[in-house]
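Contents: one structure, followed by commentary.
A single protein chain has been removed from this complex, and every other one stays in its place.
Each chain gets a letter, A, B and C, in the order it is written, and its residues are counted from 1.
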Amino acid sequence: MGFLNVVVIFLLACGLFFFFAGAVGILRFPDFYSRLHPAGKLDTMGLFTSMIAMALWVAHEWHLGDILTALKILLIVAFVFITSPTATHAIVDAGVRAGLLPWTKDSSEDKS
Amino acid sequence: MSAHFPGLVIIIPLVAAFLILIGALLDRRLAFPLTALALLGSLLTAIGLLGKVIQTGVVEYHLAGWAPPVGIAYRVDHLNALVLVAVATVAFVNLMGTRELVKGLFEDRLGPFYTLYILLIAGLQGIVVTGDAFNLYVLLEIAALTGYALVGMSEGRAPLSSLNYIFIGTVGASLYLLGVGYLYLVTGTLNMADLAVRLPALYPSKVVVSAFVICLVGLCIKMGFFPMHAWLPNAYSHAPDPVSSLVAPLVTKVMIYVMIRMMLFVFTPAFAFDQMAISEPMVWLAIAAIVAGSFMALSTRRLKRMLTYIIVAEVGYMVGGFWLGNRLGISGAILHIVNDAIMTLCVFLSAAAIISKVGSDAIDDMQGLFKKMPVTMGVFVVAGLSIIGVPPTCGFFSKWYLISGAVAAGQYGFMAALLLSSLINLVLFFRIFEIAYFEPFHDHHGDHGHFVSAVQEAPFEMLVTLVVTAVLLFALGIYAGDIVSQIIDHAIPVGIT
Amino acid sequence: MRFLALITILMVGGLLFYGTPDFPAWGDPESPASLHVSPYYIEHAVEDTAVPNIVTAVLADYRGYDTMFETAVIFSAGIACLFLLRIYRRKSTTTRLYRHNLTGITLRIAKGGKLPEGSAEFERIDSLWVPYDMIIKVTSRLVVPFVQLFALYVIAHGHHSPGGGFQGGVIFGAAIILYAISNDLRRAFRRLNEKAALLASAAGVLLYAGTGLMCLLLGGNFLDYSKLADLLYTDAIMARSHGILIVEIGVGLAVMAVMVSLYYNLSSAGRHDEGL
Partner (left out) sequence: MESLLANFLAKYNYWAYIGLVMIGMYAMIAKRNLVKKIIGMNIVQTAVILFYVSIAAKKGKTIPIIAHGHEDTGHHAVQALDYISPLPHVLMLTAIVVSVATLGVALALAIKVYRQYGTLEEDEIAMRIEEQ
């Protein structure tokens, strides 16, 4: 059982790392569009790894009920993988439509 | 069937609300008759309930068949039966009187208007009947939400004042909910009767004390009691006329009823009056409310705004009368809830008739109205006399009880405030009578080049309802003694002398 | 203003703070709140109503009256928004924009010109710039059926797992709102128009209140579902369980319709023409 534990912990740690990096990115990136980059990608990835870890942890005894639960978790992952990038895309789209200009080095120097 | 009266009194308007919307989708003209029918049914049920309560005492109704602490129960005693009839009467009379006005103002949205109207009434009646502290909150929010929407649907500053009304009303309701939560935390029950049984053992607890204060503050905000009254004049004076004549008589009075209910029947009088020792400050606040409301009314030249300031003062009457803590004062407060509901209805209805004909609510534009609208102005005079407190109108009798209560409690300041406010009301109304009677009619539309002397008597239905309310004012005055001895005396717990 | 605000919140905070030291500790199973009524619910819910989810049992049966008014609250919010915002006007007289979907060309059609409504190649668009967003449309088309299915599951499974009419209704409403966002308001109207939404919201609450009224007519108190037993061909306890399901469906319908109608009114500021 030790091996599975190691895998689960590793995946969870990865998930936490991605979430953390995503949060840092949202705070540190300069403008709307670049902030959406960590928000969209890293959160999805963090969710993916941590959910996989949970699915593995739940299903480690190979009972039918547990495997069904694990499958449900995988379904969540699948839906998040479909919707999260689309949502980010839609937000970017709204930003473009509202006339928000992307950040460039020059524009930041102008402000400062 | 009469066993179901406490339930039916709410259920009829509630079910009707949905039918009205569906009916109005089919044909707009269906909305009014359906509303009238439902409110009439509700009014008759309320009267039946009052009769039943007078005959047999407290009526209980267990919703869903579960007995009280587990389920929700309605508990109708003399106090809520009386207020219930007042609410139902005001709602029905106002509906009848404002039909033409509503048609003119909301022609394209009659269905939603009447749906909201009847939901407001269902909410208020529910507040009055319910015996469950949390159920009261839900009904409070129904009444509040529909009220916000109705108040906000007008030109000018109405949406802004309604938004401020939402903010303050939500804080008030949230505080009430928190207070109920504190009570639930220490007792584990939400039923009012059960709370009253379980609370006395817990009175030393700080939680109960803060629950008491939080509830009271929340309710004071909702009723527009003096330091927290700022939302009231704006919201009521900018509201559309048929709405302010509905909301102004009912909402504050029902909130005062809730305060009386919470103080007398959830907390015991011994706790509320003696242990907490806030009677004195509350009465002083009431005095401040009366004085401030009266002077603010004196300082404005707009009819509806003046009337809303009078409401601020009247709230002071009732709260102060209640916190006098003796039987006379509380009787006066309860009687004044009923009287003031009808008085305010009468005065706002006639104001609505005047404004709809004159086209402005400035007092100075009312010149010569006695000639043009004799009936409306006659009713307005009766209502004004009643607010001033001239016998045999009903306003005199409740004021009489309040003043004797003040004397009995030794609160001469309160008595002085009542007399002062009567004097100021005298000035206020006679100022209007003078302008309307002695100054010749002056058509202010004439300045704009198109000569219209459209000012004439209000529509027939409105006149009939106005006369009915005026007659009600006299009837309430003449039967005031009976109301007190038959109903209000039984409503107040025996311990209070 | 700041100063006033500080004083007010300090007063309120102090008021709330005052009672807190006398509170029972957080999470204490022996606190008075957990010893009076709530044990009754926990111990008797299953035998009284045959519903293992106690929250559902309390929500829709023991305190079903609250829930009915809660539905009425949301209904009145929907009506209030309609009442406040809706602008009833004739058909707009300005020009209309259409897009040819295959080429992305935008056509401007002046007043009087006409295009068939149901054309697959042309699509009416808003006057604001609306990009041809295949990604969002395809994804929403993919996701919406699952969301709706899940909503139905949540409503139907409220007896056994967290869920019930409100949650399911909100999810179902969200599915329709998602459809409206990813396409446009006119297209959502074709699935669920304004009148249908209003009708559904009224019908949903009416289903709730009507069930209660039915119990009253059958001789019980208002909302006493056990009196429905004969009508549903079961015993009194199962009748309560079924009664809960019926009212949950009513709640779900009403909440769904009100959410959608709120979205319609708020997003287009009552014009019902060009939404978000």
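The criterion applied here is as follows: a contact is a pair of C-beta atoms (placed from the backbone, for glycine too) under 8 Å apart; a residue touches a chain by one contact, two chains touch by 3 or more.
These numbers come from a predicted model, not from an experiment.
> When the whole complex is taken into account, which chains on show are touched by the absent chain?
Looking at the complete complex, the unshown chain comes into contact with B, C.
> Please pick, from B:138, B:462 or B:491, the residue that touches the omitted chain in the full complex.
B:138
> So one chain is hidden, and I want to know which residue out of B:152, B:240, B:293 or B:332 touches that hidden chain in the complete assembly.
B:152
> Where does subunit B touch the missing chain, residue by residue?
These residues of subunit B touch the chain that is not shown: 134, 137-138, 141, 145, 148-149, 152, 157, 159-160, 162-163, 166-167, 170-171, 174, 177-178, 181, 184-185, 190.
> Determine and list the subunit C residues touching the chain excluded from the picture.
Within subunit C, the residues touching the omitted chain are 1-2, 4-6, 8-10, 12-13, 16-17, 20-21, 23, 25-29, 31, 33-34, 37-39, 41-43, 45-47, 51-55, 58-59, 63, 66-67, 70-71, 73-74, 76-78, 80-81, 84-85, 160-162, 166, 262, 265-266, 269-270.
FYI, only the chains that are shown with their structure count from here on.
> In graph terms, nodes being chains and edges touches, is this line, ring, star, complete or other?
Contact pattern: an open line, chains touching in sequence.
> Which chain's centre, taken as the mean of its Cα atoms, is farthest from the centre of subunit A?
Chain centre farthest from subunit A's centre: B.
> Using the average of all C-alpha atoms in each chain as its centre, how far is it in Å between subunit A and subunit C?
The separation of the two C-alpha centroids amounts to 29 Å.
> On a C-alpha centroid basis, what's the spacing between subunit B and subunit C, in Å?
Each chain's C-alpha centroid was found; their separation is 32 Å.
> Roughly how far is subunit A from subunit B, centre to centre by C-alpha average, rounded to an integer in Å?
55
> Which residues belonging to subunit B are in contact with no fewer than two other chains?
Subunit B, residues with two or more chain partners: not present.
> Which positions in subunit A are in touch with at least two other chains?
none
> Report the residues of subunit B in contact with subunit C in the complex, numbered from low to high.
Touch residues, subunit B against subunit C: 4, 7, 11, 14-15, 17-19, 21-22, 25, 61-66, 69-72, 108-109, 112-113, 115-116, 119, 122-123, 126, 132, 134-135, 138-139, 141-142, 145-146, 148-150, 152-153, 159, 178, 182, 184-190, 198, 205-207, 209-211, 213-214, 217.
> Which stretch or stretches of subunit C touch subunit B in the complex?
15-16, 18-19, 21-24, 31-38, 40-41, 61-66, 68-70, 72-73, 75-77, 79-84, 86, 88, 195, 198-199, 202-203, 205-206, 209-210, 212-213, 216, 220-226
> In their shared complex, at which residues does subunit A touch subunit C?
79, 82-83, 86, 89-90, 93, 96-97
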